[in-house]
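Missing here is one protein chain; the remaining ones are kept as they sit in the complex.
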Amino acid sequence: MSSTFGKIFTVTTWGESHGLAVGAVLDGCPAGIPLCEADIQAFLDRRRPGQGKLTTARSEKDQVRILSGVFEGKTTGTPISFAVFNEDQRSGDYSEIAKWYRPGHADLCYDLKYGFRDYRGGGRSSARETIGRVCAGTVAQKFLAQVAGTEFLAWVDSVGTIECGSFDTNTLTREKIEASPVRCPVEAFSEKMEQEILAAKKDGDSVGGTVKLLVRNVPAALGEPVFDRLDALLAQAMLSIPACKGFEIGSGFAGARMHGSEHNDVIFCEGGKFHTRTNNAGGCVGGISNGENILCRMAFKPTATISQSQNTASRDGENGELAAKGRHDPCVAVRAPVIVESMAALVLADLYLQQLRNRL
Amino acid sequence: MSSTFGKIFTVTTWGESHGLAVGAVLDGCPAGIPLCEADIQAFLDRRRPGQGKLTTARSEKDQVRILSGVFEGKTTGTPISFAVFNEDQRSGDYSEIAKWYRPGHADLCYDLKYGFRDYRGGGRSSARETIGRVCAGTVAQKFLAQVAGTEFLAWVDSVGTIECGSFDTNTLTREKIEASPVRCPVEAFSEKMEQEILAAKKDGDSVGGTVKLLVRNVPAALGEPVFDRLDALLAQAMLSIPACKGFEIGSGFAGARMHGSEHNDVIFCEGGKFHTRTNNAGGCVGGISNGENILCRMAFKPTATISQSQNTASRDGENGELAAKGRHDPCVAVRAPVIVESMAALVLADLYLQQLRNRL
Amino acid sequence: MSSTFGKIFTVTTWGESHGLAVGAVLDGCPAGIPLCEADIQAFLDRRRPGQGKLTTARSEKDQVRILSGVFEGKTTGTPISFAVFNEDQRSGDYSEIAKWYRPGHADLCYDLKYGFRDYRGGGRSSARETIGRVCAGTVAQKFLAQVAGTEFLAWVDSVGTIECGSFDTNTLTREKIEASPVRCPVEAFSEKMEQEILAAKKDGDSVGGTVKLLVRNVPAALGEPVFDRLDALLAQAMLSIPACKGFEIGSGFAGARMHGSEHNDVIFCEGGKFHTRTNNAGGCVGGISNGENILCRMAFKPTATISQSQNTASRDGENGELAAKGRHDPCVAVRAPVIVESMAALVLADLYLQQLRNRL
Partner (left out) sequence: MSSTFGKIFTVTTWGESHGLAVGAVLDGCPAGIPLCEADIQAFLDRRRPGQGKLTTARSEKDQVRILSGVFEGKTTGTPISFAVFNEDQRSGDYSEIAKWYRPGHADLCYDLKYGFRDYRGGGRSSARETIGRVCAGTVAQKFLAQVAGTEFLAWVDSVGTIECGSFDTNTLTREKIEASPVRCPVEAFSEKMEQEILAAKKDGDSVGGTVKLLVRNVPAALGEPVFDRLDALLAQAMLSIPACKGFEIGSGFAGARMHGSEHNDVIFCEGGKFHTRTNNAGGCVGGISNGENILCRMAFKPTATISQSQNTASRDGENGELAAKGRHDPCVAVRAPVIVESMAALVLADLYLQQLRNRL
């Protein structure tokens, strides 16, 4: 069940990069939520490749089909099946890639794990697997928007050494994020990041980056101690995204340098509701949402595939050299925001439904 | 099932700080592993409070009982039940703590979640809950040591702004770590960290810190794509520890600043085995262990309880001031290493058993 | 996790017949349900041995301790830990039982499964394991009584060839059932059953029986298609009880002999509520409760341990003869009703909480 995420609101993804299709089954979604293919398509289009010079040239329409679970425009409470048929599968010559383990890629690990692998385009470790997550995550976003007005916003916070840093997020909108080709809403930095990516691309290289996530109108009381803490599940969710190598919430690693008197968020009550003056906790205390905004940051390593030649070993144990061909994003962080939002929404939707049992 | 962790090798913890006892049930442990109470006790003693001036004055022997699952000195394959009876429960006066929400604590969130709470000592959000994790985690460490010689070493990497930084970990041993009162194996830094903690304590304050984990002799091929990736489960495991606010593996956040040509670990084959020249991946590629050392780092916020007076709100919505009494660690990171090792061992033991199904 | 049952309202049992203790952890119970040890004790006493000449002479007080999860007389929403320490462990001579596989017992299977076994008293396959189920099941009964007035009644329907058959269950009460030494509420049959059991006991033999379960005031809409159908989970729950070999719901096997025109329960609406004229479905259609009474029947094989001498094989492969000593129930069905009720209540409590997610 390692391709299944969640306990009540559960998604199971399936599919390889170069198979017939990729998709997901969403089980446990409440009945009665309005849903159509266009809802999903709008979010899928945000992760689609072929959107410009910053992403892979692989061109896919990634058109989603809903095969079950929706009747007369509403979810029925039964499993919702999504499928996206793969179109742009260049048959090409895979002999090189079948032989040599690409550095930074999971090729070797898949062979160690399963004894052999679908060597075309990374198989199951391909970013195309995340299509299923976005399908289900979009339903989660719709659901939480409906029941609580919850809003998910993820953007590129840094590319290589170009860091956007803090800015006033009160006026941040998805439109501002998507208006930037690198998905950084601060224009000055957006341009610098774009240059950084294009420079890497020109060198046949790639570059890393970080992504920030802000969630507004978070229902309080979400998170199930002790192992399904909200922050613990967010961490799992984010690290499960290909290329993600780090996660922090609220003050995160900076908080480890602070004193308690500085870090503790003062609680106050206003109009019958509890709030905190600061938000070092990132909206999560003791693993449970306190109703403040969730704020977290994720590190993405540079894309493993580069066109520069690299030393490596072959399946047969020969040491040699490999120059990758193919089409790849020079910076994976740029397409990550919608995936980050999707995974976060899956976590929150599941915890929202779990919380129903705690107080009857 | 939010108090259960793992899919095959599963631990369920139970118990509150001021209840009768705390403990855990370990289900799914293979039969035939030598185990006795002294094995567990040795590790529990590492997390025990009352060990010196750096930890809480609360003095507990924390003596473990194994109530089931072991026969004639070996595990039977059936559930192993651990219990540690609480001894030092000062009855005391809880009226203040019952009324005022402690800033940085989960008091408010527990009330929001369950409608009321066991206000004595943090209830389920208390660090005493981790006793059950250490019990089960110790079995996991024994199991992996037996089948693969796997070794887990966690130490304090920083306290406040005092950072130990990199050192040669090849000669690192648990003895060296435990010889330091702050569990930092580099003597010069150990002393500085100790001063930092004592200074905070003297001010009625607390201080944060980071912990590093090194795992040697990691079996290759562990980690179940796509959601139960090794790094994703480690992230969940670590963030589920009280006060942990960040996780990174291998190059982590620093990797997000790098280029692919620099970050990719070159693969080579020697004596029929595959290795990498560098270890930016931290032993985990595509969510699967590649056999190299696992290296990760965790951020712990400063202890929430401080004796300085703080503004806060009461359960009834009154805004006021609270000065906490009671006995607390000025820096939680110091007692975290054995908990970090335990959680990591639980993840690896579970994935080890899951991997048995992939290649028959 | 094979010692865990349920998805939201989950029980994990632990303990062997001759270990230090047996018990259970109940995780996922809503907060705020009144609960004390006496509540549990009253139900545990119903399964306790040593109650008369019809059950084993083994005498245990089976006194339950609640170690966590209850504060000021109410459940807190956190794990509830139950323990019953074993008292009457005759040390005795186990060499015979360690050597020879008892026919009808799980001795051989445990050796095949785990490589060795705790041979004292059946270890984990002992009926003492069900103590943990009754602890958690009693909480489930209390919970459902509180939220829906649900009532569980199980009784002995047959012993050997003595069958109680149908009677008017409208006036059935637990008191009537418990007033019978064999737990058959129809006096005439109760006496015959008692004779049947005593006759078997006198012969050094044992006898089988069936148990019926009636559930009143069942909330409608419980049961999660397609695999967690109410009837499917009841079947699993019942067959998981030691010695249970058969399950049927509603018309059951008799329904397989009927025509649709006879079997279909006519639906009608009265006072805004839907009912059926007959109840061949046993309260469950398409795996979902329809609000009618649940009625099912379970087959229990005769107790495997008998004092007559039997042919069997030894651990070492020697074929020979074994005459069991020890204290055993001549008819397990007699003590089964409270276990049956407990398992059914665990199923319904879990499904009740799951149903909260379907319609918001």
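Order of writing sets the chain letters: A, B and C. Residues in each chain are counted from 1.
One rule holds for everything that comes next: contacts are C-beta pairs under 8 Å (C-beta built on N, C-alpha and C of every residue); 3 or more make two chains touch, one makes a residue touch a chain.
The model shown is predicted, which means the values in this text are computed figures rather than measured ones.
Visitor: Tell me which of B:15, B:30, B:160 or B:260 is the one touching the absent chain.
Guide: Checking each option in B:15, B:30, B:160 or B:260, the one touching the absent chain turns out to be B:30.
Visitor: Any idea which of C:21, C:54 or C:285 touches the chain not displayed?
Guide: Of the listed residues, the one touching the omitted chain is C:285.
Visitor: Given that one chain is not shown, which residue among C:200, C:214 or C:294 touches it?
Guide: Looking across C:200, C:214 or C:294, the contact with the absent chain belongs to C:200.
Visitor: Thinking of the whole complex, not just what is shown, which of C:62, C:224 or C:341 touches the missing chain?
Guide: In the complete complex, the chain left out is touched by residue C:224.
Visitor: Which chain A residues touch the hidden chain?
Guide: 1-4, 6-8, 10, 12-16, 19-23, 25, 27-28, 31-32, 65-69, 71, 74, 76-81, 83, 113-118, 123-124
Visitor: Please identify, in ascending order, the residues of chain C that touch the omitted chain?
Guide: Counting only chain C, the missing chain is touched by 1-5, 7, 13, 101, 103-106, 108-110, 112-115, 124-125, 129, 158, 160-161, 200, 203, 205-210, 220-221, 223-229, 231-240, 242, 244-253, 255-269, 272, 274, 276, 280-282, 285-291, 299-306, 308, 310-314, 317-319, 333, 354-355, 358-359.
Visitor: List every residue of chain B that touches the chain not included in the displayed model.
Guide: Counting only chain B, the missing chain is touched by 7-9, 28, 30-32, 77-78, 147, 225, 353-354, 356-360.
The working rule: only the chains that are shown with their structure count from here on.
Visitor: Give the identifier of the chain nearest to the protein's overall CA centre, each chain being represented by its own CA mean.
Guide: Taking the mean of C-alpha atoms per chain, the most central one is B.
Visitor: Taking each chain's centre as the mean of its Cα atoms, which chain lies farthest from chain B?
Guide: C
Visitor: If you average the CA atoms of chain A and of chain C, how far apart do the two points sit, in angstrom?
Guide: Each chain reduced to its C-alpha mean, chain A and chain C end up 46 Å apart.
Visitor: In angstrom, rounded to a whole number, how far apart do the mean CA points of chain A and chain B lie?
Guide: Spacing between the chain centres: roughly 26 Å.
Visitor: Between chain B and chain C, what is the gap in Å from one C-alpha centre to the other?
Guide: About 39 Å separates the centre of chain B from that of chain C.
Visitor: Any chance you could list the residues of chain A touching two or more other chains?
Guide: 7, 225, 354, 358-359, in rising order.
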